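Please see the structure below; I have some questions.
Removed from the display is one protein chain of the complex; every other protein chain stays in position.
Note that the chains take the letters A, B and C in the order they are written out, and that residue 1 is the start of every chain.
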Amino acid sequence: MTVLSYAEAARLALLQEMERDPNVWVLGEDLGPEGGVAGQYAGLQQRFGKSRVVDTPISESTIMGAAIGAAMCGTRPVVELRYADFGLCAADEIVNQAAKARYMLGGQVRVPAVIRQPIGMRDGMAAQHSQSTEAWWIHIPGLVVVAPSTPADNHALLKAAVRCDDPVIYMEHKELWTVRGEVDESAAPAPLGNAAVVREGRDVTIVTWSSMVSVCLAAAQALAESGVSAEVIDLRTLWPWDKDAVFASVVRSGRLLVVHQAVRVGGFGAEIVSEVAEQLFDKLKTAPRRLGAPRVPVPYSEPLEMRCRITADDIVAAAIGMARAEA
Amino acid sequence: MTVLSYAEAARLALLQEMERDPNVWVLGEDLGPEGGVAGQYAGLQQRFGKSRVVDTPISESTIMGAAIGAAMCGTRPVVELRYADFGLCAADEIVNQAAKARYMLGGQVRVPAVIRQPIGMRDGMAAQHSQSTEAWWIHIPGLVVVAPSTPADNHALLKAAVRCDDPVIYMEHKELWTVRGEVDESAAPAPLGNAAVVREGRDVTIVTWSSMVSVCLAAAQALAESGVSAEVIDLRTLWPWDKDAVFASVVRSGRLLVVHQAVRVGGFGAEIVSEVAEQLFDKLKTAPRRLGAPRVPVPYSEPLEMRCRITADDIVAAAIGMARAEA
Amino acid sequence: MSEAYDPSLERVHGLYATMLLIRAFDEHAGQARRDGHLRGSVHEYIGQEAIATGVGANLLKRDYVSSYHRGHGHCLAKGADPVSMMKELYGKADGLCGGKGGSMHVADFALGILGANGVVADGVTLAVGAAQAVKLRGEDRIVTAFFGDGAMNRGPMLEALNWARVFDLPVLFVCEDNTYSDKTRTASVTGGPGILARASAFGIPAESIDGNDVIAVDEAAARLTRAVRSGQGPVFLHAKTYRWRGHLALDPGRYRDAQEVSRGMADDPIARAKAWLFARGVKAESLAADREAAVERIRSAVSQAESAPWPRPEILFTDVQDLGAPT
Partner (left out) sequence: MSEAYDPSLERVHGLYATMLLIRAFDEHAGQARRDGHLRGSVHEYIGQEAIATGVGANLLKRDYVSSYHRGHGHCLAKGADPVSMMKELYGKADGLCGGKGGSMHVADFALGILGANGVVADGVTLAVGAAQAVKLRGEDRIVTAFFGDGAMNRGPMLEALNWARVFDLPVLFVCEDNTYSDKTRTASVTGGPGILARASAFGIPAESIDGNDVIAVDEAAARLTRAVRSGQGPVFLHAKTYRWRGHLALDPGRYRDAQEVSRGMADDPIARAKAWLFARGVKAESLAADREAAVERIRSAVSQAESAPWPRPEILFTDVQDLGAPT
């Protein structure tokens, strides 16, 4: 065990995978000089050379297209798209090629690519650098979607993503890069698709992921003080999501609250709430709820950006309201 | 009143809007020679000239980017992207520029562009030409999303879309192009955001749009024969969707079934079901349900493609199940 | 026909036979689509056969080929089995892609055929990635990317040219210039001195040839593939040709001048090869027999395809991705 930042943990995972398998390589803008925007590739080019840690032109379509072609031909590319917003510059390649190739070509080929698209608001990066787009990718057949919340997960899940034979949209959160935590450097890849119950509770099930996990935990702490026992589930993998874990918790608590930083309307919370409403209707003691950003682009100005965020207070208020409501 | 096809109705709307307002223009690939893939622009270039009906290079990014720039500078472009799948080639421009500009620039500018992206399966067009991506655009602040189901609506809603001061994602369905129906040629633009109750019923509320409206109506007919009275709501505008109409119906029926051709997981049905589960939990007599395509790319082969589609039988079975279930 | 290069009678005879096979395949495919036996988009390669044939004759089985929507000829020239291809077009279970792809997605990875592709220029980005994989793995293969004249206006295509140069990749770019981008004359939407200038501006050695002269294509392809194999980096071949038919089988191509079409068809690559062979003493009967053999081979492929079984329904759910249920 050692203490690493979320960025360092990802770097370690990649380093280990690149040492293990010579077919693993990385491509994206500005990876070499200082190891990416958060040092998450620090030193890897020096170690593995410019042909395995490839600094590319600013050509998102071809970064993605080339990764797909290379993945079809025996390699395992890890694509750095820098921000989820720029991932949209490669949306065609991700959806029409990476996600569909295996199926559309009758299973002749796989596309084992990891597509890193960091999400989220951070310190006034404004409308074009703050989006959380996980709901888009979940809707696309063929894609796996992962969103780690801790350094340990960013290590173990990134390893798993690299070894996954299908394309993985890997969404780190910009605000987590510097968060530090214990990491077992020799940890095996974490199985994809498994949630973690990060706090146990009886009265309400809070489902969340990424940077909102710590906010939900803080809220759960406050809720405990108000006599509400909240269970917090960190999904970790968003597709496929761990229905067993969520359903088991909702069956016990009878109350579901989904919390994400993405826009609430049409967010992934809608899928979870719908699925629970469809499958566990009779177990629900009160209306399920979603908390997410308002349907506005992310503003620059600090007080406005802060108002876009879901706070522990919002979560506490929602959970208390649910706990008090009668079915 | 006259009988027009869905494509002809759209053409008429555009012709009328272009005559009314010299700032309305159209751009896309292959509009001039034969008026687009379905004749939905037939004769317009001959009538308005090549500078108002612009045949473009195969440059989706710039088709979209140029339309946005032109929309910022006093014109009202109508963008033809041919298939929603190719709309992904312009996802960055749509999301990062068109949708965000007004807000991000503090209300200095508007982007009155209509972005036509036909959706849906049709006759073996396979994985890259059959997608329904409405859920993506609904999630993006700044966008209006419209999906007409009849010739009359394709006339009146397209007019409204052209006059809308914000970007409108306008999703026609490929399988509807040749469907004929009565159109009031002098109809005013239809207000955006209003659903139509296309069949009244008591027992279950079926919410749908686009090509699934007729399938749901057929199902409702069959349901009536089984003693289940289904109300069918055609949303027409998907964002903002007509919550008043849907909620009023669900309050009466206590049962909600959402039907769409898009992939079920993460589809727009999830938003509707969630919103109803959150707001009208106490009014629901049974679990809400969604019907949509399985989470697979659309296959080419006829029997496989047919199995991706929601049929009237599927709807009947779901509705009967719901009607029989006790809360 | 080209002067300096003096291929053997046998070689040209072989090229002739390949062209006949491609022609017969697409004569049938187009007609079968018009007759409603096939579905979706079928883009006939008729009139352009010399390009795939001449290039294909210089590729090794281990070489990769990436194609585009007009892809049947490239697959056949690379050695794909016409029976498995025809079965794919008929959507049958043992088609090359199990019936999931259809005409726009024929692929055979066992032969290095990365697939036809439904999105203009995307296949070119896959090709440069394939070449990057080849280079990374130190393999002895080259990659050929086929694409149309219209593709030269798409951003990803232009990015891919830069990419191939920057990373010195073993790619032969082949631009099949058939004058049209769908219904639009490509020249009307293409600025500047032409296609060669564009390739050169990215530092890629480029040349133009008469794409209806299979011997000229063979000669150029021999030279250029040799250059690429020797590690010289990317090269670009611009092959001028003409598309006899409409853009796809259901397009009668009426937007074209009749004279232009007959001039185009007069310059038949097959007739030219036939005349060359005849002039060198190959008997008319032998040449006619070749044609009959090709037609017969396709006839047999068709009857096998027609009687082949459909995919089983559960195939809908296979080869999507390893994780998560598709429903």
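Heads up, the rule we're going with is that a residue touches a chain if its C-beta (ideal position, glycine included) is under 8 Å from a C-beta of that chain, and two chains touch if they have at least 3 such contacts.
As the structure is a computational prediction, the values presented were derived from the model and not from experiment.
Chemist: With touch defined as in the header, list the contact partners of the absent chain among those displayed.
Modeler: Answer for the hidden chain's contacts among shown chains: A, B, C.
Chemist: If I consider the whole complex, including the chain that's not displayed, which of B:14, B:72 or B:270 touches that chain?
Modeler: B:72
Chemist: One chain isn't shown here. Among A:19, A:123, A:244 or A:282, which residue touches it?
Modeler: A:123
Chemist: Specify the residue from the set C:103, C:153 or C:225 that touches the hidden chain.
Modeler: C:153
Chemist: What subunit C residues would touch the chain not displayed?
Modeler: On the subunit C side, contact with the omitted chain comes from 153-159, 161-166, 188-193, 197-198, 200-204.
Chemist: In the complete complex, the non-displayed chain touches which residues of subunit A?
Modeler: Where subunit A meets the chain not shown: residues 29-30, 32-34, 55-62, 85-86, 89, 123-129, 264, 294-297, 299-304, 307-308.
Chemist: Residue by residue, what part of subunit B touches the chain that was omitted?
Modeler: These residues touch the chain not displayed: 23, 25, 51-52, 54, 56-57, 59, 61-62, 64-75, 77, 92-93, 96-97, 101-109, 141-144, 164-166, 192-193, 239-240.
Criterion: only the chains that are shown with their structure count from here on.
Chemist: Taking mean CA positions as centres, which chain lies farthest from subunit A?
Modeler: C
Chemist: Quick one: report the Å distance separating subunit A from subunit B, using the average Cα coordinate of each chain.
Modeler: 30
Chemist: For subunit B and subunit C, let me know how many angstrom lie between their CA-based centres, rounded off.
Modeler: Centres of subunit B and subunit C (C-alpha means) sit 36 Å apart.
Chemist: Measuring from the mean C-alpha position of subunit A to the mean C-alpha position of subunit C, what distance in angstrom results?
Modeler: Result: the chain centres lie 40 Å from each other.
Chemist: Mind pulling the residue numbers of subunit A that touch at least two other chains?
Modeler: If we look for residues of subunit A contacting two or more partner chains, we find 92, 96, 103-104, 141-142, 239.
Chemist: Give the residues of subunit C touching no fewer than two other chains, as numbers and ranges.
Modeler: 95, 97, 99-101, 105, 117-119, 155, 320, 324-326
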